[in-house]
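The full complex has more chains than appear here; those shown keep their coordinates.
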């Protein structure tokens, strides 16, 4: 039983709050359907108990380690890296408890409070309760009802997503989805980034593995494309509904087959300069869109981030350690070649995510407000937070309405935070709609339809094509 | 009689709402004065009845067709293009009624609700009332009080603007403005874009027509400038108070007369590369500013948009079909040469519009807060909407106050939406001012002065120089 305020995130104005509360009540218990995320299939397949509070809620959540690092706590002291493996788990947990105030105002604190509440912890973490809360959580994690599959069921998940290498055999997904005891489904996303960018250091070796897996000669550009098609088909056969693509820019200028083949050969020979590698990658983004028109996989774009901004940290602790930093992105010019070719194609669907808010009203909403294929992704990453969601709704709705949204995706590695993330999104959207009702810009019954469609209808329509 | 809420768009907080209501009441019935727009003079000259509900409110409003297209309805099914001419008007109207929910939260729906209310329709459009509402509107359109001039009078229009080719003879304007039975005036805007950009495909032929019209040798750069001066004088003689300019960037670097003449000759000979064409165009923007210091026409800038983003659609259906998509724009560096020369010139006035919100606080307000010639245009296009207006006011007011605003312009082709657009602007500004009053940042009497000046004084002072 949680002491968290039942009206949290709703507007403080009593009239608006009442409307928000009502709208939220309509979707509060709707099943979770999330077409993009980063949970590992093996977690659910193996269904092993989570080890302890610190590993689960600190070490493996780079949103949390990031902020503790920002006040001077080394990542190894939080359990990361080779040196971090030996760090005492209680010491890690104490680092969180001692610095609980630095999370004030962040969604990480909000999500963690929800997760703590699951373990019966409703008071703030403090220096004094660090050991007790660690023990309380860790003890419960050993119990059956806190194993991953039990949580999956308790969370009310209908479908969540993994993000997978094109060569993944997806055996874990198959096993799970064929298991009658596993309610809900785990849906892979096809993530080909390292296979389409010759600037990626492992590109040549990956093409070798791709050849091995498909029996095709990936040294030949046309067969390389067919090999990717084959892997996409494998994903489709295992329940995939979408691909996912990250890149610095969204350039999509296509190359002629002969130019592309020539660059392909040069790239394999190791002779591609940076500009040519970029041209090659942009053509591949275009080709991925073409394949989406063929196989129906929804194309998700996550551009505009400098990954591993602090290379010394990446070298020591790996990627996804909290220093992927956004840069400006230009969808309007970048996507033009792709959209001129496929933008009006009824078989094609594309979802645009961004951490550059300036594109909300300037580019994403105008594109989604014309192209039938373009959908607006929810605020991504740093922007998956109440105020940012309010800014997103304010920025895009007046241009593109509500019906070009792709619906909420949790996009998280932090499995236990999934229900809190969906709940936050539902509360935030209810609050936005309540304001429109309060300003007499929408009737309460229209708002009720909208919140239902945002949570229930649209994600299934866009990704599963079932509504 | 409309059932629309009399307090629509006002803040939900009862105290703020009361202040907003009072401020709005001071300007609710003020005559409409709009110095920029796209109504066709012939509509008022001919005063023919509008044909039917679908043609008037759907087919000819690209804000509406755009969003219907975005959910997969082909433009020809909405009456556009050669193939669309034969589309059944009732089928077009049904497309709107069946998808009325996709407009929730957009200003298009807000404006349409206002227009529907004019026809006595106050319930939402639905599948079931599609035919009845079509018939009800269409029947009324045949009556005298729904002809363009009758509506012009009923809308309380003192002056609205057209946007005209430099070679337009403006006969329609003359006839109308000399007609004692036509109260109010129709003011042309001089729009020279296609005459100042050699990158424009028709540039050479237009210079030929310009020579024919003026008797000047436009192959000579100096005479070409004089020809433009002659056409501007023709506009001034027919009531024009402003020019209007659209371009991808606002570069304004001047060329020496000899360099410009050389590029002019090369451009006519067809030998200009893209960079030289851009240099030529930027110089012409500078020359247009110089001419404004000579003849007093206020220079309006609408930069930063990729026109006809989806070229296949433009080829089939023409321009202005809903896929002009914004890009970032830089006023600070682009306008510097122009402003160093003319920015402090008391004869010069320039109004800056943008669909790149990032320039509101970063560039437009700081420029308007120093240069006497620079005025802030209202939020343009996609940003002509309640939340965007609130963001605009919040972003610019703290830097430039209220007295460097040029006032609301409707900038629309949708004639019947004009009063709703002005009304929305007045409500939105009243709501913003109410918040400042509520936060004890301004007295209510000061706010009353400001709303009056925004609606009544400033547009006339900036454009008509009469206040």
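We just call them A and B in the order they show up, numbering each chain from 1.
Heads up, the rule we're going with is that a residue touches a chain if its C-beta (ideal position, glycine included) is under 8 Å from a C-beta of that chain, and two chains touch if they have at least 3 such contacts.
Treat the numbers as computed from the prediction; the structure is a model and nothing was measured.
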With 2 copies placed, total copies in this complex: 3
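Criterion: only the chains that are shown with their structure count from here on.
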Please report how many Å separate the Cα centroid of chain A from that of chain B, as a whole number. 39
Footprint of chain A on chain B - complex, ascending: 5, 7-13, 66-67, 69-72, 101-107, 110, 124, 306, 309-313, 322-328, 355-358, 382-383, 385-388, 391
Which stretch or stretches of chain A touch chain B in the complex? 13, 15-16, 328, 330, 332-333, 336, 339-340, 343-344, 346, 358, 361-363, 365-372, 374, 394-395, 397-404, 435-436, 438-442, 446, 449-450
